[in-house]
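Contents: one structure, followed by commentary.
The complex appears here without one of its protein chains, the remainder shown in place.
Entry: chain A
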Amino acid sequence: MDISAVALIASLIVAATPILLAAIGELVVEKAGVLNLGVEGMMIIGAVVGFIAAVNTQSAFVGFVAGALAGGALSFLFAILTQYLLSNQVASGLALTLFGLGLAALLGHGYTGIKPPASPKMEFFGLSELPVLGPTVFHHDLMVYFSITLVAGVWAFLKFTRAGLVLRAVGENHDAAHALGYKVVRIRVAAILFGGACAGLGGAYLSLIRVPQWTEGMTAGAGWIALAIVVFASWKPWRIILGAYLFGGVTILQLNLQAIGVDIPVSYLSMAPYLVTIVVLVIMSADRARASLNAPASLGRIFHASN
């Protein structure tokens, strides 16, 4: 038996979508000059709140909205801490992850062992019936298409709109942006909220579609992978898709290779997703001048108008 590329692509998209959603949100946050290491915490809060909402209303859609709102709400805490109280972003982000994991376990009590409502797959007037193209391109749940649209939207926003330019300016040099009269803190808070909502959405995708169930600690590091993928993508939206699908793809591929019993030691196969990520990171950062050019210059620095 060999590996069916069609089945592989269908599975890899499902595996990659939570990371993709979280990573595109974090990209916007980092573009605004804020490093939020709380992605994991926001994801798991999105997963549990989305799950609870979906189960209680029997609507996956409500679940996703609730997951996004919950992720946003948690990130607001981070925004208050770092933007108004000027606390250290790395420490606050880590605290957010720990807080999110604990809070999610508490909220999720009593929601284990329940099945969430099904999320219907999209049908495109017969296109979904096409061989090969049908199952790979035209037969996913709505969130898969939404995530790709979101990446396109973020790309267009950052590249073509005035607001996107201002956001990037804030991330590159907050003092200059402030001198020009832009509301640095307000813009950053908005970016953080967006990032939180995306992470929450990614978490909800995990508990509603990918696994689908609620279990404590179910994100199991997906938030950290999302953070790595932002760097991997060198802060370019389209590369987020590449990074997330590559990571998801290698993960799924190695499991399939194991299942067919290919003659490669399993330890190498399990390492593969991480190895590939590292290799691509090295290749991308080989040209040091260009790589450092991509990182937002004010990333992780605290802004105060009096400075």
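Just so it is clear, a residue touches a chain if its C-beta (ideal position, glycine included) is under 8 Å from a C-beta of that chain, and two chains touch if they have at least 3 such contacts; residues count from 1.
One rule holds in what follows: contacts and distances are computed from a predicted model.
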{"item": "Protein name as given in UniProt for the chain not displayed, \"phosphoenolpyruvate--glycerone phosphotransferase\", \"BMP family ABC transporter substrate-binding protein\", \"DEAD/DEAH box helicase\" or \"Cytochrome C\"", "value": "\"BMP family ABC transporter substrate-binding protein\""}
{"item": "Residue, one of A:Val211, A:Leu242 or A:Leu299, that touches the chain absent here", "value": "A:Val211"}
{"item": "Identified contact with the non-displayed chain, of A:Gln58, A:Asn88, A:Thr112 or A:Thr149", "value": "A:Thr112"}
{"item": "Residue touching the undisplayed chain, where the options are A:Thr251, A:Thr277 or A:Ser298", "value": "A:Thr251"}
{"item": "Given A:Ala156, A:Ala220, A:Val279 or A:Ala297, the one touching the chain that is not displayed", "value": "A:Ala220"}
{"item": "In chain A, positions touching the absent partner", "value": "1, 3-4, 7-8, 11, 14-15, 18, 94, 98, 101-102, 105, 108-109, 112-115, 206, 210-213, 215-222, 251-252, 255-256, 258-261, 265-267, 270"}
